[in-house]
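Can you read through this structure? Questions will come right after.
A protein chain is absent from this complex, but the other protein chains hold their places.
Residue numbering begins at 1 within each chain, and the chains themselves are lettered A, B and C in the order written.
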Amino acid sequence: MTTTEMMTFKTEPFVLNFGPVHPSTHGVYRMRATLDGEVILDIEPVMGYLHRGIEKLAEERTYSGFIPLTDRLDYISPMSNNLAYCLAVEKLAGIKIPERGDYLRVIMAELQRLANHCVAVGSFLNDCGAYYTPFMHAFREREKIVDLFDMVCGQRLTYNYMRIGGVSQDVPDEFLPALKKLIGQFDRFIDEYERFLKQNEILLARTKGVGVLSKETAINCGISGPVARASGVSFDLRKVDPYSVYDRFQFDIPVGEAGDSYDRYRIRIEEMRQSLLIIAQAVKGIPGGPVRADVPHIVRPPKGEAYGHLEAPKGELGFYVVSDDSIAPYRCHIRPTSLINLTALREMVKGWKVADLIAIFGSIDITMGEVDR
Amino acid sequence: MKFERFGLGLLKGMTVTLTNFFRHPTVDQFPEQRLNISRRTRGNELIWSRERCTGCGTCAKTCPQGAIEITTSTNTVENKYEVERYQVDTGYCIQCGLCVEACPYDALFMGYAFERAQYRRGDLVQSDDALLESPQRPASGYYHPDIAAKLPRQTLLVDRIVEKKE
Amino acid sequence: MTQPYPVKDLATTLAEQFPGAAEAAGDNCLLVRAASLLKVMAYLKGTAELDFAYLNYITAVDYYSYFEVVYQLTSLTHNHTIVVKTRCPGRNNLSVPSVTGMWQGADYQEREIYDLMGIGFKGHPNLKRLFLWDGFPGHPLRKDFQP
Partner (left out) sequence: MTWWPGNYWWHWLFFTVVLIGFVLVMVLMVIYVERRALGRMQSRLGPNRTGPFGLFQPVADAVKILLKENIVPDKADKLVHWLAPVIAFAPVVLIFAVIPFQNGALLADLNIGILFIIAVSSVTTIGVFMAGWGSSNKYSLLGAMRNVAAVVSYEMPLALSVVATVLVAGTMSLNGIVAQQTIPNILLQPLGFLIFFAAGCAEINRSPFDLMEADQELVAGFHTEYSGMKFAMFYLVEYAEAVAIAAIITTLFLSGWKGPGLPPWLWFIIKIFVVFFLMVWTRATFPRVRIDQLMAFAWKFLFPLALINLFITAGQVLIWPDGLPWYVIFINFAIAGVLILFGSKLFKLGWGRSEV
C-alpha cells in the first residue's frame, strides 16, 4: 500500500433520513439522502404520509359539497384551490359569472398570492438559518390579509368562499376601505423587507448559484409557477390563458435568468408587488350588482369532461372533472403543482451540501396537502 | 460569490431589526385582552331555531360530512312534519357553513363562540334543545346580515398597526 | 388565450404517417391506440410547428369496461393545447407505455396512477407505489375498490 493509499481514509456514503417529522420539510415529507460526509450523492423521496384520498372523496360528494374539501389541498392558499375547482365546474356546466363576482374572485386570489408568498419567503429564510425574524415579519403582514379573509368568509384557514357561479357572499362595506389601507401598508412592508434582505451578503452567499434549474429541465419536468419563471420560462396562466377578468388588468410577469434559489426568492418578492398593482386596479374598477349567478345548490352539469386551471401561488393548479350527468363528479383529478415541482429536486440537489438541500427544498415552496392529496 | 458590498448589506439588515426592536409589538394577550372576532365567523357549533325549522332535511343533504341527523314524524292535523329529533355531531362538522346557506327557511345559524373543546367525543354530539340559541350560544352573522349588523365590528390588524409613531 | 389545437387536420396528418394509430378525434381530444402511443407523442413533441414541450398532467379514469389514460400537452411557444387519450380494455394487468422518456414530469404522476388505479407503465424507471405502502391490497381509486 503506497503512502497515498494509506493516507486517504476509506470513507463510504451513509444514508441519512430527513424523516417525515423534521423541522424543515414543510410537512410530512421524507427524503432518504445518501451522503458522502456533507455532500449529497442522491436523495430518494418517500411520500404519502398525508394521503387522505381527496379524489376518491370527491366522487361521493355533490359538486358544491366538494368545495370545503378543496380548502384542505394546498392549505396555505385555499382561495386559489376553491377558485380552480369552481372554474373547472363552470367550464363543464357553461355557467356565466356576474361582473362583481369575478372582480371579487380576482381580489381574493391575489390577496391569497400575497399571503402564500409571505409564508414561502418567510420559511425559505428560516431554512437558510435566519432565526425566525424575517418569518415573523412576513407573518405579521400575512395576519392582516387573513383578518380580511376572516371578515369576508368567517374562517381564517378553510375559507370555502367561492361557489360554482361566483362567490358565496358579498363583501361587507368596511372591506374595501380596509383593503386600500392594507395595500398602502403592504407596499411599505415590502420596501422594508427589501432593505432587510436584498443585499444581505450571507443570504447571497447561501442562495446565489445554489440549486440551479435550467430552463429546459423546467419545461421538461412540467414545472410551473415562480420556480419555472425563475429559470426563465415566462409561463404565467394569468397572461398566457387569462381566466375570469384578468385580461382587464395591467401587470407584468417577473422572469429570472439564473434559475437559482436567489432568483426564486426574488421572483416571489416581485410577484408580491405585481399582485398589489392588480388589487389596486381591481378595487378601483369593481362594479356593483350580484356576486353569484342563480345556480341551483345541487348542480347537475351535462355529461362530459373539462379541465379548469389557474395560476395558483405555487404554479399551475388544475382540476380535471368528468361528469356523467349525476349530482356528483364521476372523476375529479387535481393537478398537484407541488408534487410536479418536486420532480427536479434530485438534479437540483445532487452535489450540494446538507445545508443547501434544506435551502433548495425551501425555495421550491411546497405544501404537503397538495403533494399527497 | 464575493462579499461585493463588503458588509453594507448586513449592516442595513441590522438597522431594520433595530427599528423593529423599538416598534410597538403586534401582539394581543389573548385570554386577558380579547379582540372582536369577525361578524361572519363560523364558530364550532350550530344554532337551530325550532320554530322556523320545517324538517325538510335540505341541510342534512348538503352537509358534505353527513353530520346532521333529523328524525321527523308526520303531523296529520296541520299537515306538516313534526321534528322529533335534530342532532348535529360537531365532531364530524367541519364548519363549512353549507347547511346554513342551503336552509330555505333561515332556521340554521353558525355559532359565534369558538372555545368549545370537550374531553369526550360523545359530548360533541348536540341535539334538540342543546342547539337552540341562548346567551352562551350567540348566533354569528354568517349568511344573516341582520344578525351581523348587531354584532360588534371586527378589530382589524390593519387599523391597529401603531406605525404612525416612526 | 391557449387555443385548443384543431384535432381534425392533425388526425389526418397522423393517419398517413402512422397508419391506424389515431382511432378517433373528439372535439379537442385525440384518441390514440396504446401500441403506437410513443410514436405519436414523439411526433407531437418533436415537430417544430406543434412543439408540445409542456406536459400539463396525466390522469386515468375508470369507465368500468375500460380504463382511459388522459395526457394534456401544451406548447409554450405556439400557445396551443391538446388532450391525448389512450384506452386499455379490461380490469387487470393493464399497461400503457411510459412517457417519462420524453417528459420527466411524468415520473411521479405515472407512479401515482399505478399506485391508485393499478395501470402499469412499461419503461418507467422505478415503478413503485408513490403514496401507499407496498403491501397495500388493491388500488383505491378504482370504482370497484372494496376497502
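Note that contacts are C-beta pairs under 8 Å (C-beta built on N, C-alpha and C of every residue); 3 or more make two chains touch, one makes a residue touch a chain.
Note that the structure is a prediction, hence the values are computed from the model and not measured.
Here is the thing to keep in mind: the chain we left out touches A, B in the whole complex. Interface note: of B:P25, B:P104 or B:P145, the residue touching the hidden chain in the full complex is B:P25.
Considering A:R30, A:K56, A:R72 or A:R206, the position touching the chain not shown turns out to be A:R206 (whole complex).
Here the missing chain is touched by one residue of A:A93, A:L125, A:A230 or A:V299, and it is A:L125.
Of the residues in subunit A, those that touch the hidden partner chain are 14, 16, 22-24, 36, 38-41, 125-133, 136-137, 140, 196, 200, 202-203, 205-206, 209-210, 350-358.
Summarising the interface, subunit B meets the missing chain with residues 1-4, 6-7, 10, 13-14, 16-18, 20-21, 23, 25-27.
Just so it is clear, only the chains that are shown with their structure count from here on.
With centres taken as mean Cα positions, subunit B sits 25 Å from subunit A.
Centres computed as Cα averages put subunit B at a distance of 44 Å from subunit C. In subunit B, no residue touches two or more other chains. Listed in rising order, the residues of subunit C touching subunit A in the complex are 1-2, 53-57, 59, 61-62, 70, 72, 76, 79, 83, 103-109, 112, 116, 129-133, 140-141. Residues of subunit A touching subunit C in their complex: 47-48, 51, 53, 55-56, 217, 219-223, 233, 235, 240-242, 307, 309, 316, 318, 320, 322, 330-331, 333, 335, 339-340, 342-344, 372. Across the complex, subunit A meets subunit B through its residues 61-62, 64-69, 133, 137, 140, 143-144, 147-148, 150-155, 158, 160, 168-169, 172, 174, 178, 181-182, 185, 188, 192, 195-202, 204-205, 208-209, 297-298.
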